[in-house]
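Excluded from the complex is one protein chain; the other protein chains are retained at their positions.
Chain nomenclature is as follows: A, B and C, assigned in order of appearance, with residue numbering initiated at 1 for each chain independently.
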């Protein structure tokens, strides 16, 4: 029996997507970072902007922080500030790629003193987690080498393992370590955690509260990402998503912008594997807005995830199973595509209104005058970007 | 202190590379398989050809069989035949991709009867292993789907696991299961064992005698294969190599032909990780010869592996470590490249002569008249190819 | 002002998509070709099957032939047969990749006698075109090399140019030469016509009636295909499309199956550049059906093209231009995505019924009993496939 909109309404109500504070700062490429009026200068201003996304969509109740980009003196006060804005603080992201000491590695560095410094940074992040009430420590290791021979990949891998053990041991029982992998960049020859297999092998060696973070932009061309979703859920190690999209490399474009059908397949597999509306599998955005406006860019992103979730929830799994059982390739694919091609937008608009949200959150934000206000108010200071 | 040729001579003497019987049959693309005079019609003729490779190079003492392509009534007799030719039988490869029943899968098939048939084929392969004295059962699963929705990837993965458990349980204590992975093809949307992570997760669930087979042509563009070598050795699960090379996809070209420097890096990492001259890590070829002559194609292949092994053994690891310690990127890379650029061929020619082998095995084979003889003798019958 | 369904109805009525006769024969990979009951044994049976696609969709009035696969004694009679089935014969495809002489090339071969043979084959194709009334001679050159050094790429390129000149000179004034390019396969190191630039340079040297064929599956990973569509239309050299889809390589899957949004973008660019409903730009399918049923596979394919054409025709180009002018990245993208996400299927069903076609051509075919009939009738003989 086909699934209907009313079947899926309660499930949609459970969706929550974490926003990255850094999406509200300036970003760009190595060639140029374009600045825009109204860009936040402080963690507080980033949180205020993130709260706008939640206000109009009801989808984004938490904000992830990046340390030291979001360093403040008083994290409890920051949490209160967020609460006053209508959101909460979420995942803490460490940063071991912008200190001069980390030129040749951090958790993997050949020098024990630099490893120690990088470990200490993570311990400091855990302290912040206690202050903010964050559950997850997300670690992306930008380290690797640019030239064959530059580093001993095996020894580096062993050192990553040892460093992670020390960090993991410092976590409280209700905290998790989530290890991201990335195919390449900023290291160009080898990356210490380049694929899901490495991230999985590393976290499996740590313990039950160590998980893998799947960033949708961090794979080789042609990789079947939903297969990895399936496998990590099967192995019990899918901790979170970093959503974004890409055409070629790690483009960090708006999730769903480059290949909407891929996003549909990914979410369909999340649902299939029990990862939807499951607190153990966090949905997060990790994107940049190099040329488009930031707040509406984030609004579009969470709406894209929501719309594709609605489509994926509509999938008629009984019909799918029956077609597979019958060896009916075209029939099964037709069931799958039917869900994808269903235009859920009018229904979602209605559903939103029923929940006191604007039918069109994107337009509601544009009409709110917020963009003009921050452009006028935020004069002087240093605009936030990856560099600070 | 730099490594010298005389340092590495004893290590070179330990090298053994298994040849695939199917390399001696005709092969090609979906567009056309070109036939050549002298192509074997029987497993015996394939083995006789393989023995030529060993005769001139001393590098290829064993021959892998593919079942049912190499089905014979009496495997013990086949073993004796091989021994008379100067070689031994090696790995047994199963084949679950050419029976009409396997159109939608074999070990993963939704129908338990077809899974049973595929499992039974593997049990039959194990029987053959007992008859031939083979240690390794190599499994490549060609299965997957062509269209999203066609199959339930998660259920298929669970069925693969269950089927492999049954097969693994049937192995004797001195036998191993080696599971190959492949990025794509012949399935085009999803492949059930597409990457090293999946193969690793599957074999780790089986037991200590289940290992991963790394086919050098089975990765996404841009994949750092030597990293995977490192990781699998580190995890104790690198069972064997299927050597070949490729420019774009699974081209099955002569190993070292497309990117010799990559082959160097791979072998350097094998040596670094203790996988060289280690019986647990089997070196095998898995190639086709679509347009070039088959026996000399195999001779060139094993020589390429040998030459690159010699270069990799020459690597000055102390200098490398010192440069890394000093953060000397260019110095480390220079040490690495120096080994690669060293022309080991004259020395290897000498070394061969000292061992009673021709200085130039390739030319010696061409001069032997064997090609002309088999072209004349092998008239009639059906030439071997993947189809039979 | 937004475009409406009634605006686009007349344009949809002009759509015609040519079917490849070979889509109705068996196909597969180098590993296995699975046969199915009812598969055509003759060109006539292929045409009869193709006519079914047109009967239910009204979209596929012509059938392309592949020579010598579709060789008959009397092409005029074949044309009459097609007409009786309700379709016409279309493009003639040459084949220079399955004769033993072409192992090392055809139009590029170093041996002038083999080049002459390949040229003569094309002259024979032109004769057939006269008999069938076909306008287009489509040439896909499977030639290239597998190993660096195997061939002199430059000399080969010059010979391709010379051979094409000879063929082009034999065309009548109302005939065209259409040159396909392909990134790789069956040649694995270099392909003589690998990219649009080469095809363009070659046809530009021939004359006004030489055009490029863009096969949507024949590009490197990450290639922006709609850009090439734009460029070839701009240069006046886009002769035809070979539609299909792929996840990794030249998978020849159903058009629109792998990345529907890409198909949308391609067709949107065709319309933008004046290539839609333009007789100079032929829409053709070039697909295989390895695991799915063939006739319904073709029906699904032409429907996918039609549905995506409807979406692309709905694109509000005024709004798009206004947003671009304003530097409104998100606004422009929203206009673009809105057309893509519009579910045109209900409206197309209505529109079909208004034209005497079944609302659901796919189901109508399945209900017709044709599949069962041909399975029963077509017993004995040799099923058509790429090999014959």
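The criterion applied here is as follows: contacts are C-beta pairs under 8 Å (C-beta built on N, C-alpha and C of every residue); 3 or more make two chains touch, one makes a residue touch a chain.
Here the structure is a predicted model, which means the values were calculated and not measured.
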Partners of the unshown chain among those that are drawn: A, B, C
Among B:291, B:312, B:335 or B:374, single out the residue that touches the unshown chain. B:291
Which of B:94, B:108, B:145 or B:224 touches the missing chain? It is B:224
In the whole complex, not just what's shown, which of A:44, A:290, A:342 or A:383 touches the removed chain? A:290
Which listed residue, C:28, C:43 or C:151, touches the chain dropped from view? C:151
Where the complex has a chain not shown, which of B:257, B:335 or B:357 is the residue touching it? B:257
Touch with the omitted chain, as defined above, among C:116, C:234, C:355 or C:373: C:234
Kindly note down the residues of chain B that lie in touch with the hidden chain. 221-222, 224, 247-248, 257, 259-262, 291-293, 296-297, 300, 307, 329-330, 333-334, 337, 340-343, 345, 362
Interface residues of chain A toward the undisplayed chain are 27-35, 97-98, 100, 103-104, 142, 146-148, 150, 183-186, 188-189, 221, 246-249, 251, 253-254, 257-258, 290-292, 386
Contact residues on chain C toward the hidden chain run 103-104, 110, 145-154, 157-158, 183-184, 189-191, 194-198, 200-201, 219-224, 226-228, 230-231, 233-235, 261, 265, 269, 272-273, 320-321, 323-325, 327, 329-330, 332-337
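We adopt the following convention: only the chains that are shown with their structure count from here on.
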With centres defined as the mean C-alpha position, give me the chain A-chain C separation in Å. 40
Taking the mean of the C-alpha atoms as each chain's centre, how many Å separate chain B from chain C? 38
Using the touch definition from the top, which residues of chain B touch two or more other chains? 103-104, 146-148, 150, 183-184, 189, 221
